[in-house]
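In this view, the complex is presented without one of its protein chains, the others remaining in place.
Labels run A, B and C following the written order; every chain starts at residue 1.
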Amino acid sequence: MIHFECDYTEGCCPQILEALSTSNFDQTTGYGNDDYCHRAREIIKTLCKAPHAEVHFLTGGTQANLTVIASALKSYQGVLSPETGHIAGHETGAIEACGHKVLTLPTQDGKITALQVENYCKAHYADASREHTVQPGMVYISFPTETGLIYTKQELQELYTVCKNRELFLFIDGARLGYGLAAEENDCSMEDIAALCDVFYIGGTKVGALFGEAVVITNPALQKDFRYMIKQKGGMLAKGRLLGIQFETLLKDGLYFSVAKKAVAQALQIKRAFKAQGISFLFDSPTNQQFPILTKEQLAYLEKEFTVNFWQHMEDGKCAVRFCTSWATKDEAIARLLNSIERMPK
Amino acid sequence: MIHFECDYTEGCCPQILEALSTSNFDQTTGYGNDDYCHRAREIIKTLCKAPHAEVHFLTGGTQANLTVIASALKSYQGVLSPETGHIAGHETGAIEACGHKVLTLPTQDGKITALQVENYCKAHYADASREHTVQPGMVYISFPTETGLIYTKQELQELYTVCKNRELFLFIDGARLGYGLAAEENDCSMEDIAALCDVFYIGGTKVGALFGEAVVITNPALQKDFRYMIKQKGGMLAKGRLLGIQFETLLKDGLYFSVAKKAVAQALQIKRAFKAQGISFLFDSPTNQQFPILTKEQLAYLEKEFTVNFWQHMEDGKCAVRFCTSWATKDEAIARLLNSIERMPK
Amino acid sequence: MIHFECDYTEGCCPQILEALSTSNFDQTTGYGNDDYCHRAREIIKTLCKAPHAEVHFLTGGTQANLTVIASALKSYQGVLSPETGHIAGHETGAIEACGHKVLTLPTQDGKITALQVENYCKAHYADASREHTVQPGMVYISFPTETGLIYTKQELQELYTVCKNRELFLFIDGARLGYGLAAEENDCSMEDIAALCDVFYIGGTKVGALFGEAVVITNPALQKDFRYMIKQKGGMLAKGRLLGIQFETLLKDGLYFSVAKKAVAQALQIKRAFKAQGISFLFDSPTNQQFPILTKEQLAYLEKEFTVNFWQHMEDGKCAVRFCTSWATKDEAIARLLNSIERMPK
Partner (left out) sequence: MIHFECDYTEGCCPQILEALSTSNFDQTTGYGNDDYCHRAREIIKTLCKAPHAEVHFLTGGTQANLTVIASALKSYQGVLSPETGHIAGHETGAIEACGHKVLTLPTQDGKITALQVENYCKAHYADASREHTVQPGMVYISFPTETGLIYTKQELQELYTVCKNRELFLFIDGARLGYGLAAEENDCSMEDIAALCDVFYIGGTKVGALFGEAVVITNPALQKDFRYMIKQKGGMLAKGRLLGIQFETLLKDGLYFSVAKKAVAQALQIKRAFKAQGISFLFDSPTNQQFPILTKEQLAYLEKEFTVNFWQHMEDGKCAVRFCTSWATKDEAIARLLNSIERMPK
């Protein structure tokens, strides 16, 4: 079986294993205060053109989400999220376990708009009994979304403007950031992302690292004492250097971007192949996740050789599934998949 | 500078890096459901002679502590811990952040006794207003303790008997378990540990792994739905195999035990060298942590070449410091330290 | 202005003030362990024909909801609630602040069905990645609902059957229980309520008391150590007798039921008066809350003399409002309202 069900089925870019081997017997201080981490932080700040940002390395996405959100919100505040947001449905109530409600906004495609946020806030503050409801304190979005889509620069600007007007922090979950930045139609640079939110992270786990996410905090109001939060929530790695080494390796020479670019190109090959068979898609994704809508026969045919991720049942008996490419996807795997798509039942 | 301040200054046993390289492009399912994890679990259950135990791999000690404790306690319960316990003072209130009070018991050497636990419970349940105080629901100890000491088998048996009588879970933090088991005077096997508590963990971070702790749950009452807790608390690694590979490597052929044994032997060399100079110790540790009490001059002399961990000021102007050895400590480093100890000011 | 916007605009049934006066200088022990509380508990258990139930008195509805729910759920569990449930939208995230997600089920009229609960559970347990989502652990409903409706005995039986099959606790918020029991079409007795759930409460605040709710726990699994939870959550009144005295007064001779019956009869007078004017209703409520849909002119006319509670805008420019009667509503107030309804703009 060839795995296409997610983007974390392999280990890591081999350069990372080499770097871990080379550095293995260096003695360093713990908890992220070593030189590897320091260098990785500088590289990230340079990439973001954000010299005053603070950068912290966490072990995974849920960890990063809950630590950032719990750090930013007051007890009576919640976080606005698209109803499809990872924090809303796939983290076992991690945010609620920190005491905060996830306030969901409806969405068809996984994105939310500045207008939705503004309307939510307007309604909240217009309510004379607003203290009986959770106050919105932050907006959480993903770039790309769970559905593979990206926000345009203008959409981000509008969202961030509303957030600032309404005293909301804007947090961008970048678990797949590399794949979003690599999309052809993307008009946001890493620098833009950094400038258009208060905090975001550069996802490593799904884009070439063994594990780890680099949280970049640009808003000084969120920077103070963040390390206490990391420790309290169990995300402070004793050998923090493991994360520094990985991000230094991925980012010092553009490896992060090149592997993401290749994965997106492969995903678009898959997309075109399905389209050539007249297949439609649940979301029109320009990134490494593709969501074709298949008949049961087509799915059964493909699942003989490939694992995919079931997404949702469609009304007509078809079902939408997810194919993911990643930094590790081999061209031969793509070739075999394209071949099968061509031969699958009509 | 040669680092002796803690046991996490290097990467990992080289065999682990090899195993990570060999497996790097294997495709596996995520979240600990892969074959590497399955095999590692079987090895651990065999070592523990606990076929019905459940084994989960978490990323670090604080993560393991908070997940286990939050999983076991009811809202109104707290966890009894020696006042020197890691959860009591070095985890930024991680347990309290999960809603539970750490109920500290006084200790001179880092250990607590069955009698202390019994007396605490007796007083609690004798109090007519006991619902105004936190109910003890679990006992937390470390093996070895923060102070390097180990419990005897009889001490553990007595503690566990009280725990069962008082309906308390017994949880053993084994962040340095390997070093405890390797102590000459130790009379507990891994099997004994597993039999004399409800849940414990085999520490990887400090004993040869890059990171990771293997939580072994022997009490069925604590097994149900533990994976929900791991996910909620942010400890579920997407590429769970990273932990399976590490523990399989460490445990399949006894590597874990041999590296721990070597580190303990090195620590005892340090201990004997200090003793030969008439130095006394804060704790009489038989494991990889040694706590000599030094004059300022002695410390200044040693700190020219070695980093150590400050522990506490002593009344006579001296101070107690910690020297740690680990799986990575080189014999040359020990030789240089022994040499310096011999030459340090009297 | 005459207030109809809610059912807590006055103090309490005068009999309660008399009882407080009579007992004022009696010396009693604190925290609900006095004879007034003991007698009130016995009366409630007799009314419920539930001799093994435990009864606790709490100060208010949000307090009761959060204490019961936090007491019943494990850390990774959430509570299923209609999306209109009080805990879902009007308690400032009180449940989330205790660490638990409110899992909302869609509803048109404020009620949920056994089938909805069953389907939710079926989907949860069918999901191979279920540990990435919150596990349902309890079902919360209100009797009557926020929308004034009541469940039939059969509906409750079906719900409770599903709950038992799915290992969910069933919790009935009875903040307005008296008004529900007093509805003409109601076929549930207090005894039925007690038999068809695990825990519920008899609302005092809105049905004749100064304040206070009597939580009745019939399921022994929820009884243990509940007083610890009350204390921890700040709901244990030092002078617990205040609640015992109130519930004894309300329940010993049926005062609770007679005042509720009167209020419901008054509400139905209002309902008939609006119907006579061709007014339709948002919900077809048989209890003390009525939700007519009025034009702006009609509302403006009525608001000159009466305060009402805005409920929601309707598509055609009309709006739905709430009129509440209560134990304290005077017949003259009703007469004036009926008169105005008759004269309001068509």
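One rule holds in what follows: contacts are C-beta pairs under 8 Å (C-beta built on N, C-alpha and C of every residue); 3 or more make two chains touch, one makes a residue touch a chain.
Just so you know, these numbers come straight off a predicted model, no measurement behind them.
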Considering the whole complex, which of C:141, C:260 or C:328 touches the chain not shown? C:328
Full-complex touch with the removed chain, picking from C:134, C:210 or C:268, is C:210
What residue numbers in chain A mark contact with the hidden partner chain? 31, 70-71, 74-76, 98-99, 129, 131-132, 135, 225, 227-232, 236
Touching the unshown chain, chain B contributes residues 75-76, 78, 89-93, 96-102, 129, 131-134
For chain C, which residues reach the chain that was dropped from this view? 1-3, 5-6, 8-12, 14, 17, 20-21, 23-30, 59-63, 66-67, 91-94, 97-98, 205-206, 210-211, 228, 231-239, 241-242, 328
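We adopt the following convention: only the chains that are shown with their structure count from here on.
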Can you tell me which chain is nearest the middle of the complex, judged by mean CA position? A
For chain C, which other chain has the most distant CA centre? B
For the homomeric pair chain A and chain B, should the interface be classed as same or different, according to whether the shared residue numbers exceed half of all numbers used? same
In whole angstrom, what separates the CA-based centres of chain B and chain C? 50
Just give me the whole-number Å value for how far the CA centre of chain A lies from that of chain C. 42
Take the average of all CA coordinates in chain A, do the same for chain B, and state the distance between these two points in whole angstrom. 34
Residues in chain A with touches to at least two other chains are numbered 91-93, 97-98
